[in-house]
Every structure is written in C-alpha cells, then in structure tokens.
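Let me begin by presenting the structure, written as structure tokens, before commenting on it.
A protein chain is absent from this complex, but the other protein chains hold their places.
Moving on to subunit A:
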Amino acid sequence: MTVLGVLPVLAPPPGIDILGLLPEVILAGGFIVLMMLDLVTAPAQRGWLAVVSVVAVAGAFGATVWCWFDAATPRTVYFGAFAYDRFGLFINAIILVSTALVLMITPQYLNRRGLHYGEYYALILGAATGMMLLAGAGSLMVIFLAIELLSIALYILSGFNRTEPRSQEAAMKYLLLGGFASGFLLFGMALIYGETGHTQLTLIAAAITNGGGTVDPLLMAGIALLFVGLAFKISAAPFHTWTPDVYQGAPTSVTTFMSVTTKVAAFAALIRVFSYTFGEPLIYDRWKIIVYFVAIASMVVGNVAALRQTSLKRVLGYSGIAQGGYILIGVVVLTPAATWGSLYYLASYAVANIGAFAVITVMANRGEDLDSYASLRGLAFRRPYVAAAMGLFLLSLGGFPPTAGFFAKFFVFAAAIGAHELPLALWGIGTSAVSVFYYLRVGLLMYTRPQPDEPSYNWSRTSLSGGGVLALTAAGTLVMGIFVTLVLNIAVSAQNGIVLHG
C-alpha cells in the first residue's frame, strides 16, 4: 500500500514506492515552497522563511521516525536504486536535527552580517535533501546525483557573503576542488561498472562474490578512485586542503551546517559502499591498505596542523579532519561493532561540532566573525554560559568523560582492538592526546582574565533561539555521555537494519 495507491487510477507501476523516499520528498517540497515564498516575502519578514524551513525539516523528521518503525524489514525501493533501511534513516535523523539547529541560529547571524536573502533557506533544504539521498543511496548513480545536489547547494552557500573576498575564495576553491573530486568519483564508478556490469550496490557485491577469486586491477583502480571522491567530501587527509579555507571563508552558519551534515552523509555512503558492498575478503585486503593510510594521515595531519592555528574556525576545520580519521577506523574495521561505533561517533560529533560552531555564530557581531584566539580571551567573564557550553563541546571533541565524545572514541577504538587492529587504536589514542592541547588552549583562553589595556570585544548578545541551540547541543552532548544506551541502542539497530540484498 503506497501513498498514491489510495487512488486506483494513479497506482504506480510495481517497483516504484514513494513511501521509501517520504522524508526526502517532504524536504524537496519544502525547498520548492520556500523558493516561491521568497518571491512574495518582504525583506524584513524573511525570518518567517526560517520558520517555514524548520517546519519542513520537522515534517521530514516526523516522516523519518515513522519510517523507522515501518522499515523493520529493510528493502530497496525504486528498482534497487534506493535503500529503505534503518541505517539510512538513522543518518537522516542526524542530518535533520543538525539542519534544524543550524536554521535556528541562522536568521540572527544573517541579519547581523547583512546577508539575509531568502535563497539561503531553500539552498539549505536542497543540500539536506541531497545528503539524505546520499545516506540511502543504493546505486552508484544515486550516489553521484546526491553528491552533486548537496555540493552545488553548498558551493553557492559558501560564497553567500558575496562582497567578502574570503567568502568568494572559499566558494571558488570548493567549486574547483569539488568538481575535480566529482571527476574522480565518476571515473571510479565507470571502472566499477565496466568490471561488474552493474551500478546497483547489491548486484555489484554479488558480481564480486561470483567473480571466481580473481581481482581485476581495473576494479581496484575504480574502488580507489571512488574512495578519493568520497574522501574529499569527508575531508580526509590528503584530500583535506580545501577544508580550513572553506570553513573560514564561508559564513559561519554555513560552516556549522556543512562541517557536520556533509561529513555525516558522506560517511554513510562510505560505510554502505566500502564496508557492506566491497566487504569481500579478496578485495577488502587491498582497499583496506588505502583506507588505513588515509585514516592515520587524517588523524595526524588534522591534529598536528590544528596546533598552529590562531582562528577558531580553522582549528575546528582541522579538528574535523582529525575526527574524520577516527571515524574512518570504523570503516577500515569490518565488524558490526565498528559500524555502530562509527554511527555513534557521527551522532556525537554532530552535536558537539554544531554546538562549537554555534558559539562562534551567536557571538559574531555586525562587523566580523570574532573567531580569532585574541577575541576569545576572557569570554567566560562576559558570557559565562556561552563559555561553559563551549568548554563542554571542546571536552566532547577531545574525548573526555562524561561527554558524548568519550564514548564515541571508546566504541571505535574498542572495535579496532576487538578486530586485532591494535596499531590503529594506538594511533587514535596517541593523536587524541595531541588534540587535547589545542582544545584545552581554547578553553583556557576563554577563562583567562583579559589585561586592562586590551581592547574589549563586542560579543553579541545571545538571542533566545541561539541560546536554545546551545542548550540543546550541550544537553545532547551530556545525555549521550551519561545515558549512553539511549542512542547506542538506536545505532546498533541501525547497523542491524542495513539492507544487504536487493
């Protein structure tokens, strides 16, 4: 029984199941409605567009929750092009919650920076739709289309501050490098299709299993190129060079959005394609080397480079690269524990990182973003609650108990040790120790009393919605660190529910 099945004349042909795409359809509908509303909304009333977009996101979230219970037995829809399973829906939920939080801090920030255009909301919803499609993609073509949908929206959003050269630079860099990465991705897909004769992930997996024990080098080249394309989206070293510049140049509310949701969606595709489609031991042994190297490189490069930054946005950019490295451990290790560990990590990373960037967003004043180390000094004495929340997010990103980040790291490292990948866990623990330096440095700066002769910064007052976002993310960080099983059970169920057969 499908949604359109109510009207017999409109009954879709078998194989087409709109229910499987319900959250995405709702969000895409919101995208179109917002585009039309933007035309008839007076500039002063654009805050209402944020309300409409939050309503659309809430509708999609409601649909996701409903689908979660409906998708107890996973299946593919649209002739195998899309996976309707709890794995994708778990990722959908993270993306939608993150999007709603970002939309709540957005209007105030855009007003202060004089950027309040209605297209912003439509583009955010468009990007979120692409990410949700990527999370559920069951075919190489859908992966490509979803990545293009989210990328094109993000290219525009990162250059949204049109008169600011740094924002233009961010958009240009992201566009050129992103286009390059898409080229790698497509070339890889073409080689995989050429070798296996399928674009559907379940059929590719079957073709590899039936391949008869030999591995064609072109298939491995295709897998490697596909990995490069996805590694660019998760900004894993050595494909990370765009990250700090784009994060710094883009408007902070956009950085908040893209730093979390893009990574979450791309990791979903990475886990679905690599851990569950290319899990065949014969080829796993080969691509494992690449992912292994990239995971360690991300941890080392991200954490070491973050030590030398003086802008909080860049620090969080490099910290995001390092966090990507930790989550990649969950891709290298093939056990179920590694997958749900990664899912838990993605959820914990989402709340803490949104919170940390939200602090920068709500502090921004009319003229500038106030993300330099110098401007952070003494924040705790002027805005004690904001500084306390920031401290909590940094502790979570650094992996301290009793925050979400501690258990996220614990699960991933434990999965690595459980699969006899001790070196990976040791690299992770070692680089985490390095990361404590720069997370604590920011924390100490906030709690350092400013010298009397230092210029005082005009941190903006925290609005109700901004304070609400900080409170929600802080609560989420603590809840996931104390009542671990709440989210863990959902993550385990999501891992169990991943669709493996068309």
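The rule is short, and it goes like this: a residue touches a chain if its C-beta (ideal position, glycine included) is under 8 Å from a C-beta of that chain, and two chains touch if they have at least 3 such contacts; residues count from 1.
Everything that follows uses one rule, which is that contacts and distances are computed from a predicted model.
Asker: The hidden chain: which UniProt name fits, "NADH-quinone oxidoreductase subunit A", "ABC transporter permease", "Deferrochelatase" or "Putative aldouronate transport system substrate-binding protein"?
Answerer: So, among "NADH-quinone oxidoreductase subunit A", "ABC transporter permease", "Deferrochelatase" or "Putative aldouronate transport system substrate-binding protein", the name matching the hidden chain's UniProt entry is "NADH-quinone oxidoreductase subunit A".
Asker: If the hidden chain were put back, which of A:Gly179, A:Gly194, A:Pro238 or A:Gly430 would touch it?
Answerer: Residue touching the chain left out of view: A:Gly194.
Asker: Touching the hidden chain in the complete assembly: which of A:Met35, A:Leu186, A:Ala206 or A:Leu500 does that?
Answerer: A:Met35
Asker: Name every residue on subunit A in touch with the hidden partner chain.
Answerer: 4, 9-13, 16, 32, 35-36, 39, 194-197, 216, 218
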